[in-house]
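Quick one: the structure is below, and I'll ask about it shortly.
Omission of a single protein chain aside, the complex is shown with its protein chains in their original locations.
A and B are the chain letters, set down in written order, and residue numbers restart from 1 in every chain.
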Amino acid sequence: MKWITGSPAVRETLRILLAVLAALLLGFIITCLVSKDPLNAYRAFLFGPLSRLNRIGDWLEESISLILLGLAVSIAFKAKQFSLGAEGQMAFGAMASGVVALFVPLPLFLRIPLALLAAALIGFLWGALPGYLKAYMNANEIVSTLMLNAIALRLYDYLLIFHIKPPGAGYNQSDSFPEEGILPSFMPPLPFWEETRRMLTNQMNLTVMLYIGVAAFLIAYYVMARTPFGYELRMVGENIKFAKYGGINTKRTIVLVFAVSGIFAGLAGAHLSLGVHQKLIANITVGLGFEGIVVAIMARNNPLFVPLAAFAYGYLRAGADIMERTSDVPREMILIVQAVIILLVTAEYVLPFIKQRIVKPEDSYLAEGDRHAA
Amino acid sequence: MPLDLVLRGIFSAVFVASVLRISTPLILPALGGLLTDLAGATNIALEGIMLVAAFSGVVVSAYTHQVGLGVLAGIMAGMLLSAILAYFHLYLNTDVFLAGIALNIMASGGTIFLLYTITGDKGASSGLASGMVPVIDIPLVREIPFLGTIISGQNIFTYAAFLLTAGVALFLYRMRMGYHLRAVGENPEAAASVGINVKHVQLAAFLMSGFLAALGGLDLSMAYLTLFQREMTAGRGFIALAAVYLGGRKPWGVLLAAILFGFADAFSNQLAPLKIPSQLVQIIPYAVTIIALVLYAAQQRARSSGQQRSMK
Partner (left out) sequence: MTALVEMRNIVKVYPNGVVANDGTHFSVMRADIHALVGENGAGKSTLMKILYGMELPSSGEILLDGKKVRFHSAHDAIAAGIGMVHQNFMLVPSFSVAENIVLGQEPLRRGLVDQKRAEEISNELANQYGLKVDPKACVANLSVGMRQRVEILKTLYRGAQVLILDEPTAVLTPQETQDLFRAARTLIEQGKTIIFISHKLNEVKEIASYITVMRAGKTLGTFESASTTHKELARMMVGRDVLLETNRSSSERSAKVLEVKNLVCTSDSGKPILRNLSFNIYSGEILGIAGVEGNGQTELAEVLSGLRPAASGNALLHGKKILNQTPRRVREMGVAHIPEDRLKNGLALNVSVEENFIVDRYFHSPYRRGLGVQYKQVRALGKRLIDAYGIHTSSGAQMVSSLSGGNMQKVILAREFSAEPRLLIAAQPTRGVDVGSTEFIHARLIEQRSKGAAILLISADLSEVIKLADRILVLYEGENVGIFSDPARLTEETLGLYMLGIQKQTPEEMEAVL
């Protein structure tokens, strides 16, 4: 079957599909083992998200975070920079946008853009920091970004509890954002679609972040594929020696890669605060940063496939939620499925910096040395 | 006076004892992380290993009414997860970091999933009567003022943490396998050239790492607390990795670094009278780790490149 096994792109896609199918099968087996009514439970899982409008809305809303985070991670990974900092950048993004939403007295059409800008800016800065440490001091970015995440999350908690939470409140959360500080619905009130709008917005909590997410994806794709910076990013990721030899300022590129990645993560945080929760709550990020990594892996670090992967992963997540609500199977089953997908997809995930067919493959254990660069 | 209260709190034997207790589930996985790091791989799945061990210990001890079996189950679960990671990395050529993340997700989801399936509760296993490991009261020592409270009366995992630190040091610097492990991590070519099987050594490192992290996880669920709570590791697996770097990648340094993190945790709670938010105090060890990281990297660069650096 040469035509199937011929093109590497086709092979890759096939492999990912097979991995997903195998993982779903495994999920089904597990469901059978624990559930009294496995068929219905799994049916709810597989088809639930499409069954009702509000469920579709939930699915899409969640996927937006995943798109932004997937973009953040894939941008960094494509340049061979293993930044794990999305979680912390997201927290700061949520905080910054929340502060603007709560305290800056501007009308909605100014306040929201300012909030988003604040989130993007703080993501940029908090991302640039480990980027600088990596580029100019060769500090291992895995450890530094993990540390910065821990710091960011604690600063978020501190600010929330000691400065933003209204005095006397029971839970650790801010006031709900005022009207002017909430993302408007994805269908603005325009005469010609009033009826549809009312029906849809009644059921779906989708906000304009949908469009921003799509725009972010388009921008990310454009930047990666069609701008000088994108070219530099890709060359640094493919062969940093070639990049240096050709004249690219690799240090500056690395810092920018981390910073740009941070922008997307910051925006994901803004989505959480301005759209999903419409207030600042404790633990707002709930480990989404790591799920962004999953999405990026599924998309093979290619921003072009991130939305697809994000929607797919988001679908599985939504399905798991519905399954939990309507059957006796907890949603965590989906995490097991996810883990299996990652393992299967990455099992032959050849590390991009070794194993070219023509170059003599360096021993795989030597590759760790690179990671160990700190 | 608030400052008085705080100082009296910190300088009490009870506090020091609690620091040791709180540091235990940091020391053990940190030792595990140290072993794999020295063998040339990062075990980012320490978090997941601790979770599965904590969970298995609780469940098995509840159903068999045997603490010992619970501990054994926890160790085996942890080592199994570590073995899976090693297999994917060493034999299927998966990036160790991505596989580790996958296993963390699996552990996190899997433990909650099974928790619910077994107990019907997603939060904690309070319904289960799981076991508790013995606390050791050392007869004469406990009479010593101040030190007595610190040294005697800790649970076995805390003693194990210190003993194992010595054990790991002995292993790394005095035993043949430890030499091989360090050689593999530093220069796998050199190790291979003298006949050392690099993959075998790394596999062993992962298994030992799994063992140590499992003990750390069991300490969470079968010592001071005797139940399993979802996500009860709370990032300790990652702090353990930080401790490896902060401790200069040496066993006693790692011990001290882990205790430092534990101290910050315990200390931050003591500061309530001074109205210093615990979150700010908790930041300190992380910030210190980053500084240590930068210093370590600078030292590496100074050592390897001399004055001239070619971009070959």
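Couple of notes before you dig in:
Note that in this section contacts are C-beta pairs under 8 Å (C-beta built on N, C-alpha and C of every residue); 3 or more make two chains touch, one makes a residue touch a chain.
The model shown is predicted, which means the values in this text are computed figures rather than measured ones.
From the set A:40, A:185, A:249 or A:326, the residue in touch with the chain omitted from the display is A:249, counting the whole complex. Of the listed residues A:15, A:234 or A:277, the one in contact with the hidden chain in the full complex is A:234. Residue-wise, the contact with the chain that is not shown comes from B:187, picked out of B:64, B:187 or B:269. Counting the whole complex, the residues of chain B in touch with the unshown chain are 170, 174-176, 179-180, 182-183, 186-187, 189-191, 193-196, 303-312. Residues 222, 226-228, 230-231, 234-235, 238-239, 241-249, 352, 356-359 of chain A touch the missing chain (whole complex, contact as defined above).
In this section, only the chains that are shown with their structure count from here on.
Between chain A and chain B the centroid-to-centroid distance comes to 28 Å (mean Cα coordinates, whole Å). Here chain B touches chain A in the complex through residues 40-42, 44, 88, 92-99, 101-106, 108-110, 112-113, 116-117, 122, 184, 188-189, 192, 198-199, 202, 235, 238-239, 241-242, 245, 277, 279-280, 282-283, 286-287, 289-290, 293-294, 296-298, 300-301, 311-312, going by the rule given at the top. Of all the residues in chain A, the ones that touch chain B in their complex are 30, 34, 82, 133, 137-140, 142-144, 146-148, 150-151, 154-155, 157-158, 161-162, 241, 244-245, 290, 293-294, 297, 330, 332-336, 338-340, 342-343, 346-351, 363-366, 368-369, 371-374.
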